[in-house]
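Just one protein chain is left out here, and the rest sit where they should.
Moving on to subunit A:
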């Protein structure tokens, strides 16, 4: 019944990477510590897996934390049915390659009522297909701890969040009454039905993520790299025009250009950027001179200041 994978051990001792710099090493150590603490203290942890770059780093850290054992919890992918096709292909390969347990959940109500970003608007769509779907999946699995890849540098209300972020039985976050969180001593005591969201990447910045992906050679979805792709311009965003379900509105034309994505989500709500960055070095160089934040490409964050906090209080990740 041994699940130690000797081939993994052999592979790693053979290819000696240069050691991580102290900055990334400190971030990695902190994240591994959090993974182990949650896995030890909670009965039913789960890891939210969104297939993006942060999730890829999160997964890599989980594998490191529990090596030589298997990752001792399942991954949960809250699907909306509107993810980039390349994301789903990538997900399935990762799950197979690393021998992971994956739970995929699509909100059955949303699917039955045919809730789409085009027909219901981005706010309602996100509410049903992401926030409500996540609550359904967490309830169904009776999960008492859920790892997420959120970083404090992403947004002002995230900057306020604890590493162990306490949730009521109906998944609400009360930002005014967070538990004090001193040193690296985490309070994992909860009652039945309550849960904790745990954020091992809290102290990472976007540049840290990319530098770590490079240093550790972590596979990511190819959409992050620039390539000639078809797109349409809509609401000031470049939307990938590959999925046959995308209907052109009057006046819209399909164009081609060298573009890439800084974040990945649902393709109709995620804007591409013009970029020639085809390698990790290029991406990091581009980032270090970037004049806009990564959130800029996301329709759901742009509604108003404080919109993320509102969504989070309702149970959004």
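Here are some notes:
We adopt the following convention: contacts are C-beta pairs under 8 Å (C-beta built on N, C-alpha and C of every residue); 3 or more make two chains touch, one makes a residue touch a chain; residues count from 1.
The rule we apply is simple: contacts and distances are computed from a predicted model.
Here one chain is missing from view; checked against "ABC transporter ATP-binding protein", "Tryptophan 2-monooxygenase", "2-oxoglutarate ferredoxin oxidoreductase subunit beta" or "Sulfate adenylyltransferase subunit 1", UniProt names that protein "Sulfate adenylyltransferase subunit 1". For the chain missing from the display, the contacting residue among A:157, A:195 or A:270 is A:157, taking the whole complex into account. Considering the whole complex, the residue from A:43, A:97, A:247 or A:288 that touches the absent chain is A:288. Taking the complete complex into account, residues 1-4, 12-13, 16-17, 21-26, 28-29, 32-33, 36-37, 39-40, 63-70, 152-153, 155-160, 175-176, 178-185, 187, 189-191, 202-203, 205, 211, 284-285, 288-293, 295-296, 305-306, 309-310 of subunit A touch the chain not shown.
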